[in-house]
Each structure stands twice: as structure tokens, then as C-alpha cells.
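Removed from the display is one protein chain of the complex; every other protein chain stays in position.
Entry: chain A
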Amino acid sequence: MRKVYLVDDSIISPLGFSTQENFQNLRKNNIGIKEVKNNDIWSAPFYGSVVDNDKLHEAWNLISNDKNGNYSKLEKMMILSVSKLISNNPSLDISRCGIVISTTKGNIGQIKEEQNDKAYLASIAKTIQGYFNLDQTPKVLSNACISGGLALAIGKRMIQAQLYDDVIVIGGDLLSEFTLSGFFSFQAVSSAPCKPFCKNRTGISLGEAAASAWLSADKKKINGEAISISGDASANDANHISGPSRTGEGLYISITKALKEANLESQQIDYITAHGTATPFNDEMEAIAFNRAGLQEVPLNSLKGYYGHTLGASALIESIIARHCLLHNVLIASVGFEELGVSQPVNVITKNETKELTRVLKTASGFGGCNVALIIEKLA
């Protein structure tokens, strides 16, 4: 089966409008979560991670070739990330790429409007197709909080099935009144920046971001060290639609199958970039699954303390950052963590570290009992 490489990527988030800027901010442990005062999202201040509208407007005006078109904030963020990917990579021909768009709620704010075509997720695919003048309509994946990681797995599978040689995975979601109010109803929103895996956590923080990643079967396209997705698997808990499995079943199965595909043992993993939403049930379930898989001593972080939970973008961004951690041989502190708050041991990274890294495990879990695991590997 042919290898699939992560060739390049681009992130648009509160921590910057390029992967480089995001990565620099993470290395400085700068966080995107702030007190947000925005009456369109919520009437009282809350903690979240939002993309500045003025900054986006400025970046859009610099890059957009269609200034009169009707683009939502999310669409602008997605198009911006893809445009940067293209401009940084002259050898990337988007017209020959398969495209998978990962989003959970898309332009959901539009359902309040009388003209609500944009509330339909496939409209985003049409918008991107139109903007980049593509023959094929991108595929849209909407699979709760694992969407961004599952979209990478699907991109990899499309390449391995020889449907395409190159795939662009685009992920994005907004911090909306719709989603925030839903998490309010679960009483799951933290009154301060979230603290994944920490005893003192008080729930999740939401965030917004968009990102894109270029997957290719062609090693010659890589500039620098080769990073591949060498294993992937997804499994359902078959247990509960909103509560994670108490035994971490689906996540454990996903990890085991991904390791098997990559032909690796758990002790060969150097770093885990976890889902880590900072809800007690999620963090506990992950700790159980990692212990069942023999991964309790592997250095682990959650980037939710930096970005908040960016839903359909989160696992994609975390995979992109994993690639850059491999390239730079650095581990980034799991910000917000003070004291272990799960019943099983996990090795949470408390300080940035320089360490030779070869293999990263990325995991994500979500509503509907879904889980995904990816092995991202530096090849000699």
C-alpha cells in the first residue's frame, strides 16, 4: 500500500494566520483563549478563542480575488488557509486534488435568517469550488468532534485507494451562539480558560479556527523531512450518544488498530497529542484508553488550553502541530495543567522540552461515541 505524506499545511486561528505564527505562539505558550465580549455570541462575557474580525477582513482584502462575493466568516477563514497553502507551494495543483472539508456546524448562524441556504453544509463545498474554479465538488464530512482527524484518515484512504494522488483536507468551525448555548445546557462551559486533565478544571472552552493540510503520495513534493500518516483507525464506542465510554472502548480499539497498521508497538510512540477537552468524563475516558494501550508513560498534551475546542478544525490543527513538533523535535506544554485530575496515570507535559521525536499519536473522540487515532511518523 502506498505511503501518504503530510506535505504542507496552513492554520488561520486566534494564534496567527499561518502555521509558522501559530507554532511560534505555541512555543511561547501564548494562549488564544480570552474573555470575549461579543453580544452576537452571548450577552455576558465568557472565555473563548475567537478570530478577530478586523484582522480577518484585512487578510481577506489582501488575498481575495473575489471582493464582491458573498462569503461568510468561516468561508473566508477556510479560503484564506487554502490560498496560503497554494501560494506557498507552486507544485500544488488544486484542480487535480481530492478535497475533503471537515466541519460540524458550518454557517449555522444562518438558520436565523430568512435566506438560509448557507446553513446547509454542502453550500460551503460549492463556495470553495466556485472560488477556486474547480470541476469537482469537495466532499463534506460532518462527524462531530473527530471530524478533522477523520478527514485526514479519509484523505489518506482516498490516496491509498488510488482515487487521487493528492488530497487537500480543509477544516473549520466558528464559535457560535448555537454551539455555546448547547454546551451551556450541559453546564460544561468553563468560567476560565480550560484546564485539560487537571484536577482544577471547570469544563471546556470553545474556539474557532480553520486549517488546511496537503496530503500526497508523491515524496518528491516534500521540501525537507518526510512526515507520513502511517496508521489510522476509527471506532465507535457503541455505548452512549453523549457520554464517552467508561472503558474507553472505541478509543482503545482505534489506537490498537492504528498502531497495527503502522506496524508499531505502543512503546515506540514518542508523544501523544490528545483530545483533552477538559470535561471530567472525556479526560477520564482518554486516560483509561491510554492505560489500556500501555501508553501511560508517553508525554502527552492537549492543545485545547491554547485554542479552545475548535470542533471540526481541532483534530486537524492538532495533527498539523504534531507535524511541526516532529520537524522541530519539541514538546509543547499542556497549558492550564497543574495537578493530575484523572484516576489513571498519564504523563502530561508541564514544560516545553526539546526531544528527538519520531512518532506521534493523535486521538480525538466525540458525541455519537466516535473516536479516531492517527499515527504521524517522521521517516528516515
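Quick notes
Heads up, the rule we're going with is that contacts are C-beta pairs under 8 Å (C-beta built on N, C-alpha and C of every residue); 3 or more make two chains touch, one makes a residue touch a chain; residues count from 1.
Quick note on the criterion: contacts and distances are computed from a predicted model.
The chain that is not shown carries the UniProt protein name "3-oxoacyl-ACP synthase", picked from "NADH-quinone oxidoreductase subunit F", "ABC-2 type transport system ATP-binding protein", "3-oxoacyl-ACP synthase" or "SigE family RNA polymerase sigma factor". Summary of contacts with the chain left out: across A:26, A:92, A:198 or A:253, the touching residue is A:253. One of A:7, A:31, A:128 or A:141 touches the chain omitted from the figure, and that residue is A:141.
Shown as candidates are A:150, A:259 or A:300; the residue that touches the absent chain is A:150.
Note on the undisplayed chain: of the listed residues A:199, A:240, A:328 or A:355, the one touching it is A:240. Within the complete assembly, residues 1, 43, 104-106, 108, 111-112, 119-122, 125-126, 137, 139-144, 150, 154, 157-158, 160-161, 163, 177-178, 181-182, 184-186, 233-242, 249-250, 253, 257, 366-370 of chain A touch the chain that is not shown.
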